[in-house]
Structure formats: C-alpha cells, structure tokens
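Questions regarding the structure given below will be posed in turn.
Shown here: the complex without one of its protein chains, the others still in place.
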Amino acid sequence: MAKVIGGVFTSHVPAIGGAIHRGAQNEPYWKPFFDAWPPVREWLGEQVPDVVIMFYNDHGLNFFLDKMPTFAIGAAAQYRNEDEGWGLPPFPVPPGHPELSWAIIEKLVAEEFDITTCQDMLVDHAASIPLALAWPDREAPVKIVPIAINTVQHPLPSAKRCLALGRAVGKALAEWQGDETIMVMGTGGLSHQLDGERAGFMNPEYDLFCMDNLSADPDALTRHSVHEIVELSGTQGVEILNWIAARGALGDKVHEVSRSYHIPISNTAAAVMVLETEAARAAGNAGAEKTAELA
Amino acid sequence: MAKVIGGVFTSHVPAIGGAIHRGAQNEPYWKPFFDAWPPVREWLGEQVPDVVIMFYNDHGLNFFLDKMPTFAIGAAAQYRNEDEGWGLPPFPVPPGHPELSWAIIEKLVAEEFDITTCQDMLVDHAASIPLALAWPDREAPVKIVPIAINTVQHPLPSAKRCLALGRAVGKALAEWQGDETIMVMGTGGLSHQLDGERAGFMNPEYDLFCMDNLSADPDALTRHSVHEIVELSGTQGVEILNWIAARGALGDKVHEVSRSYHIPISNTAAAVMVLETEAARAAGNAGAEKTAELA
Amino acid sequence: MASTAIPGTHIFDGAAARKGYALNAMCFSFNEAANRDAFLRDEDAYCARFGLTAEQRDAVAKRNVLAMMAAGGNIYYLAKLAGIFGLNVQDVGAQQTGMTVDAFKQMLLDNAAAIPTKEMAHG
Partner (left out) sequence: MASTAIPGTHIFDGAAARKGYALNAMCFSFNEAANRDAFLRDEDAYCARFGLTAEQRDAVAKRNVLAMMAAGGNIYYLAKLAGIFGLNVQDVGAQQTGMTVDAFKQMLLDNAAAIPTKEMAHG
C-alpha cells in the first residue's frame, strides 16, 4: 500500500526562478531563503518520495477567464512549463501519474467535489519552482499529480472547502493500492500583495498564526473567510489556500520537521515548512528522528 | 423581486434541428414530437419569462478533454452557437445576463459548488434547439444563463449532486433582487444510447418513472447511481441529470402543466414537460389555470 | 467506475479518455469545416498530425465505430467524424449492432410498443 510521508510547503515567487537561473543562491539577499532548503532535501533524501501531489494556483499560463475552474486536476502523462510572458527558461517538469490522477478524480467526484479534469495541462512557476527548489539542477525524480486552486478570480473557494478538498484527496491516497511513497506540496504565499495602493503589504503575525496552526489545528485557518484572508494576508496572500488544501491530505496528526520564515523575497513574506505524517514518523527510520530533532 | 415561474424540460436531439431547418414539423415522423410544443408556447405566452436558466450538457463544442468541468456556468453578455461538425446552420442564441450569472456564481461557490466560470462560451444544440422549439422562427426573447453539466466523461456528478446544484441555483434566484420573470430549462434524454452493441436501447418504464417523479418527488431520481442510470437509461440517457438539476431550482412544490412522450425521434425516447412553480400558480392568472386543466 | 459491466455498453471513463485522447482530439477539431476538408484531402496526413495510435488509425481507416470506441473514442466526438463520412446516428447504430439500417430503424420504432399504456393518455 502507498505511504503518505508528509508535505513540503513553500513560497513560489517567480523571482526565485530568476535567482536559480542566475546562480544567486548565496547572494546576501537570497541566502536566507535558500538556506531553508538543505534540511528539506535531507528529509526528502530520507523519505524518498516518488509521487508529489502538487497543490498550487495557476497565474495565467494554463487557465484564462474564458474557463476558470475552482479546482482543476491534471490527468496527463506529461506536463509542460512554458514561457509565462517574461521569457524565462522553463523549468523541467516531471511526468504525470495518470492512474493515480484518475483514482483521485473518481474519489473527489464521489465525495461531491466538482472538479475540472485536465488531460492536457501546462503547469506554471507555482509548480515548477518548488520542484526545482526541492530537487535542484535536475528534473525531480518523481511523478506528479497537479491540483490547481482558483486564487485569481473571486469568488474563491473558502478555506474550509479547500481543507475538505485536501482531506478527500487524502482518502483517495489511503485507498490507492499502489506501493508508491507519496508526498504533497502546497505552494504560494505567505502574505503578500502585488496590486493596489496597499501593494507591499505583509503580515508576519498572520503568517505565524498560519504556520503555527498548520500542523496541529489546520481547521483554525478555516475560521477566516476569503475576504478576511485577503485583509489579513494580502490579495495574493490568499495562496495560503493551496497550503491548507495540501495540509488536508496529510491526515489528523502531523509533525513539524522544519520551518523557515524570511522577509522579504520580492514583495513576499517567504516561508518553507516540512510536515511529516504520523505514519512516516511511526515507521521510525533513523533519518526521520534525526531530522525531527532539528525542528 | 424576481419571479420563478417554472421549467420546460425537453429532449434536444440534433436531428430536431435538422427537421426545423427542413420545415419537416408536420411530417408523420416528426409531428408527434412537434405537437408537444403548442401547449408549451401557450404557457410561455401566459407566463412571459424574460430569463432562462439553461441546464444542459455540451457535446464537444465548447469543452474538450483538456479541461473538462463537472459544472460550468456562463457569465458572458453574448453566447454563440457554431458549427458542431455537421455544417448545420447555427441557431440564434439570445444574449446573456452576466449580472445574474455572477449572482448565481457567488451563491454556488458560497454553497461549496466548485464550478468553472466561463466568460466566453459557445453553447451547442443542447441549448439552442430547446430555445428554437420554445420560440420558433426568431431569437428567443429572453436572456440566458447557461449551466453545463458533464455527462460526457465519467466520473459524472451524481444525480444527488445535480439536484443539490439546482437547489442552490434556486436559492440564488430567490435572493436575486431583480424584477425578472425567470424560468429554467432542463434538456436532453430521455432514454437513449448511441454507442456500443446496445445502441438503440430505450427504456420507457424508466422514463415514465422519471417523468412521474420529477414534479412531486425529484429525490426519487437520485436513488440511482450514475452507473445504474446508464444501465436504466442508456449511455446518453444520463442527460436526465440536466433535468434533475433544473428541477432542483424550482423549489419543493411544482405542478405538471403539460407532458408529451414519444418514441422514437432519431435514436431517442423524446419527452417534453412543463412544470409550474407553486408561486406562479398561486399568482393565479387565468391562463395558468386554464393550462393546468389541459395537463 | 463501473462495478458491474452493462452488456453492450462502454463507459467513457478515465481509462477510455486517456487511451482515446488523440482520436478524440482529432474528432473535436472537426467542428471546423476547414479541418474536415483537410481530413478529406489527406486522411493519412491529418491522422498523423494528431498522433493517432496504430489501433486508432486502423479503426478510422475501416470506418469501424466499435473499433474506434475500443481505441478510446467517445461517441460525441466520433459523431463529428461519422458526419464526414455521411453517417448519421442510425447508420452508426446499425453498424455497431450488426443490423441493416432499415432493421435498426425498425427496432427504434418497435421501442414504442413498450410504452406503458397509461402513459399514452398524457401524450
């Protein structure tokens, strides 16, 4: 049976991609952010996932306002990252896992989620940069199932609905009969606002609230309406919805393995976290224990 | 406040469009089907709707398998019917009602429906033919809000979920502050199967069950799974999901105004029904009472 | 997912949708008259452009609807291809059931006999 090991949660700011392409990881501006990643990679080296369920949002590469889905799930064998308008070289994107995609799709529809199924799908920086951070200098050695959440055009799904989506994905993973080692990623945020006279807004207090509750009490994050999240976290800070959904897939009890929080990268409060499932920890490999002590 | 008067439910077989274009309405093959429409038009003449909420399914004009939504809602000011591959002249499509579309979208997302919002949308014969039947020889004198349900690619939404969708749309209509007279249409079916060795399958008994329960006990139609509906009604008979959703928007109590059931048109058991809301009947115009006696 | 098979019935589910993607994508393109013309001008080139599998290409070459469905074709998209060949849904039904078109049409008419009589009063 498949094993769900936990999740990596991270900001996905496009400028990170630029820094990677320029090799700027050790510049003073970038080092605090990139320093978050060695512990993450250590955990990945111990747990060795071979599938990533990627909760992210599309920023106008694959979806436009002609057909804007609330929740979209990839069911392709291959995905591509392409030029998003800035001419940056696309990052490599690992292959899909259509069998698992369809198992999740079946489960979600059975659980009354009205998803849009995508057999042909471009994935943007919100999926490709986190993979490039987790597995630098190569195509990530995993298969992916991308799940895109609308954080662009209001009405957005509520935090409660996103957590429920993640929990339903978690049920699908629990029922999946493959022997894969599966992790989730939740990307975006934390607080930031690109647009309007409040551009540049960040809210470390709310970010801390999110990070502190993500592991032990994710329902706490669903007490705010989308409008309140925008107020607390910024117009683009609502990308926390991706984190909340990803968290939902991990079951009730998880352990925080690592955390980094740094202001600013670009206009954004940057955060990186690793949460490990009870099951992965109970499996009790020495590596997991060692990493836990670091947390 | 807006008034919801009821609904027109009808088959939408493409061949009907051909018969209209050829002027074949009085040919022996077609007459029994087209004879269903004078009572419908009489009811429309009395109730005079100016908005149609159109529950239908796309057959591969606007949606493909790259992005296949479970529920898609139009939010455009204009829609178009186009060549669906057979070179038939497109039917006129009335304008949209974007303000009402967005009010419904807001309500549906608040009620945890994960819809796909379409600001640019082609509507196919499943929307255009019913309008051409209700208002022949001209563009229908209404505005429309198209709601497309996936009946093409399994997993399809359950009948229960479709009824709940319709009920949530009904709540949005009840809250809408405009003074429009609103009707719903539910199109498709009844039993038919175009594909496979069972092609030509129809099931009058199940169709009768659906028609008999549609007004008084629509929940009865949700006791069958999608798989059971396919077995009972044929692979394309699942278009009854559109009827079920449309019915949901009409509230608890409705009255059957007219009904027609005829086999076959093309490969399909054809049905046309009018259901009137309690509110429209209570308004008690003489016309409505007269029509009711015909039922 | 179908728990029990329905005789003579093929559920277009994830497995079929995945298998049939190229064929269905080609058929979807036939919404445009220019694409239908291009197919008629050079069927091989058109099929190659959409990357049809050998099984799909063979089914199309043979105008065999059941074979197209076995290769993942969905009837809603296939109907656009059938239209190019001048086949309507009765022709397609007859082919799939192994009947003559006349016999298939008669079978459709015969379904009316199963209408419960109390229903006729509503007609």
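Labels A, B and C are assigned to the chains in the order they are written; within every chain, residues are numbered from 1.
Criterion: a residue touches a chain if its C-beta (ideal position, glycine included) is under 8 Å from a C-beta of that chain, and two chains touch if they have at least 3 such contacts.
Keep in mind that what you see is a predicted model, and the values were worked out from it rather than measured.
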Partners of the unshown chain among those that are drawn: A, B
Touch criterion as defined above, residue of A:47, A:128, A:222 or A:235 at the omitted chain: A:235
Omitted-chain contact residue, chosen from A:45, A:60 or A:136: A:60
Touch criterion as defined above, residue of A:158, A:222 or A:260 at the omitted chain: A:260
Touching residues on chain B - with respect to the absent chain: 75, 77, 98, 101-102, 105-106, 119-120
Touch list for chain A against the chain that is not drawn: 15, 32, 59-61, 64-65, 82-87, 152-155, 193-205, 208, 227, 230-231, 234-236, 259-264, 266-267, 269
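Please note the rule applied: only the chains that are shown with their structure count from here on.
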Between chain B and chain A, distance of the C-alpha-averaged centres to the nearest whole Å: 39
Numbers and ranges of chain C residues touching at least 2 other chains: 1, 13-14, 17, 21
Where chain B touches two or more other chains at once, by residue number: 65, 153, 155
